[in-house]
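Got a structure for you, questions after.
Apart from one protein chain that is not included, each protein chain of the complex appears where it belongs.
Note that the chains are named A, B and C in the order they appear, and that numbering of residues resets to 1 at the start of each chain.
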Amino acid sequence: METTLVENLPQVTAVGVIIKAVIILAVISAIAGFGTFVERKVLAFMQRRLGPMHVGPYGLLQIAADGIKLFTKEDIIPQNANKLIFMIAPVITAATAFIALSSVPVFPDFIIPEFIPLLGGTFVPSIASDLNIGILFVLGMMAAGLYGPLLAGMSQANKWGIIGAARTAVQFLSYEVVTGLSILAPIMLVGSLSFVDFNNYQAAGIGSWMVWQQPVAFVLFLIAGFAETNRTPFDLLEHEAEVVSGYATEYSGMRWGMFFIGEYANMITISVIAAIVFLGGYDPEATLGWLTIILKIGFFFFLMLWVRAAWPHVRPDQLMWLCWKVLMPLAVVNILITAIVVMV
Amino acid sequence: MIGLSHYLIVSAIIFSIGLVGVLRRRNLLMLFFATEVMLNAVNIAFAAISHYYNDLTGQMFAFFIIAIAASEVAVGLGILIVLYKKHGSLDLDDLSSMRG
Amino acid sequence: MSLEQFKNRNVGTQNYKTLDLGQSPTSGMGKFTQVIKRSVKGELFVGLWVTIREMFNALFRGNMHTVKYPFEKLPISPRYRAIHDMLRLLESGSYRCIGCGLCEKICISNCISMDTRYDENQRKEVSEYTINFGRCIFCGYCAEVCPELAIVHGPRYENASEQRASFSLFEDMLTPIDKLNLQQEYDGFGAVSPNADENIKQTPLAY
Partner (left out) sequence: MYEIVAFYLFSALTIGLFIITVMSKNVLYAMTSLASAMVLISGFFFILGADFLGVVQLIVYVGAIMALYSFAMMFFDATRDIKEKNTNNALVFLLGGMSALVLVLMFSAPIFSDSIQALYPMHEGAGNAQDVGIVLFTKYLVPFEVAALMLLVAMIAGIILAGKKMDQSLTEDMSADDEIMIVKDEK
């Protein structure tokens, strides 16, 4: 993958890519940790509570406390579990989430200033690997991400885990269809699979945003994104009220934490895709152009928390009904109409 | 430099692994897995040939192989479930009721 | 509130409201129209609006409902029945308990134990008085039966302690002598209520 990248963009060096990868890993991990804090705070505010307040000012150091707790907790592996798979599963979730982020433009291009020894003057690209099929790659990696919960549930010799794994397979497989089909209509309009082309297509301002042309696709993508990131209205994989904790029942410590980091990284990925594909993305010319996309990503992230505070869960049969009888026909009809419009 | 032969050798090795699996396994699910291994080996060969001859036909065939694998899994899983309902096992030796 | 209202245990016959959910549709078309109706009616957006409204109310209008408990405590009812307080006489500062033993007798969980003796002035004094808070059910009978209003229920409801001896001794429950000025007369369950005079019916002199 890196070979094609180096061929495509001559000014990008391997060092720059590695720096970018490290930045993504570090920053997104930190944001994922911070996301838990934001989620608690927002949910608390919406329930007129204060949320975490004790550790640090306004509870800001709660992340550190959580991290210490997760790292020092006993790492329990059940006796009858398939130990190797049990240990690998959370890594799959986290790894696929971060690999998906590698082809998403998250941070701006920048050049490391000259005064820093060794790395001075290195160009760090905005996308770690600028595949010209970026969107499909992200969707594919998120599809591969279903193995985390699936293997976790199947390896732990626990009936709740098996139910969680079955729900993983059903939910992710079904909603991948909706994600792909809903994003197909914008792809047809733009005629490219690259995030950069999407961004350039909508560069003319708010009026040219994809939302106005493809409102149905936008809504469908959001719904499917909620299902793919296992967020609340479709939080059936680890729904405490039904299956104790679903696939994560037997997990503790940092292995459980890795599921969490993966989930939050996936939330960020879905937010970034929604922001770039539907809400105009970033503005490469303006100096503060990157602030706009961060605001958009923040809006989608907040929307996920907001929805969690407001809406109830659905039943698994309702979830399948929604996917196959409502969303998928809508997506197909949307594609058909878009195709007719594009052709005519 | 990596040439076409490298890819073809890897593909052949993987194909023979799949073949060994098909010959060796008795469990129906494992047989399906071995079949997938063979299909993937062929896919690698097609993609490599397509790359080194600068021709898209290989990739086209790889797509169709993936489509075939997808339909295989749909029908195969149906058969798997029916057999499991009927016999309570997926072992081919248990399923051979016509041996007389 | 009259006594009858307290004694009425027929919860089912009280005026509860029953929700009129209507008939759930059985036909496919009916289900479809129900989904369409519910989607178009925007009930989901009402939910979103309510949560965001509560968030803004909480953040900017001071409607936050959190009580940071160990640091701030809600005022509790004066008639709350928590850990007992032994009161002192305001005039002399000596404790009110006369050692009659009524509380020990009436205690239904048998958790009060007391011992008395005569001191050098031939006055009865309480030599030992403990309440086993592991057994106490905080029924309030002891406070109600006390003729001297010596034992009352105080507002101290944090019962956790490192040792159970730490708050069950007489001296611990007794109002500290230096805080005598803070002792309130109407302080807990079993004390005379402020409108006691109005409630007392005069016994006719003929009896």
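Criterion: a residue touches a chain if its C-beta (ideal position, glycine included) is under 8 Å from a C-beta of that chain, and two chains touch if they have at least 3 such contacts.
Worth saying up front: this structure is predicted, and the values here are computed from it rather than measured.
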Interface partners of the hidden chain - shown chains only, full complex considered: A, B
Residue touching the undisplayed chain, where the options are A:V27, A:L43, A:A143 or A:L303: A:A143
Touching the left-out chain: which of A:A26, A:L173 or A:L336? A:L173
Using the touch rule from the top, list residues of chain B that touch the missing partner. 1-21, 23-27, 29-30, 32-34, 36-37, 40, 43-45, 47-51, 53-57, 59-60, 62-64, 66-75, 77-82, 84-85, 90-91, 93
Sites on chain A contacted by the missing partner chain, in the whole complex: 1-4, 6, 14, 80-82, 84-85, 88, 131-133, 136-137, 139-141, 143-144, 146-147, 150-151, 154-155, 157, 162, 165-166, 169-170, 172-173, 176, 180, 192-193
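Definition applied: only the chains that are shown with their structure count from here on.
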Contact pairs, highest-scoring chain pair: A-C
For chain A and chain B, let me know how many angstrom lie between their CA-based centres, rounded off. 32
Euclidean distance of C-alpha centroids - chain B vs chain C, Å: 73
The chain C residues in contact with chain A across the complex are 35, 44, 47-48, 50-52, 54-55, 57-59, 63-66, 68
For the complex, which residues does chain A have touching chain C? 42, 44-50, 53, 306-307, 309-311, 326
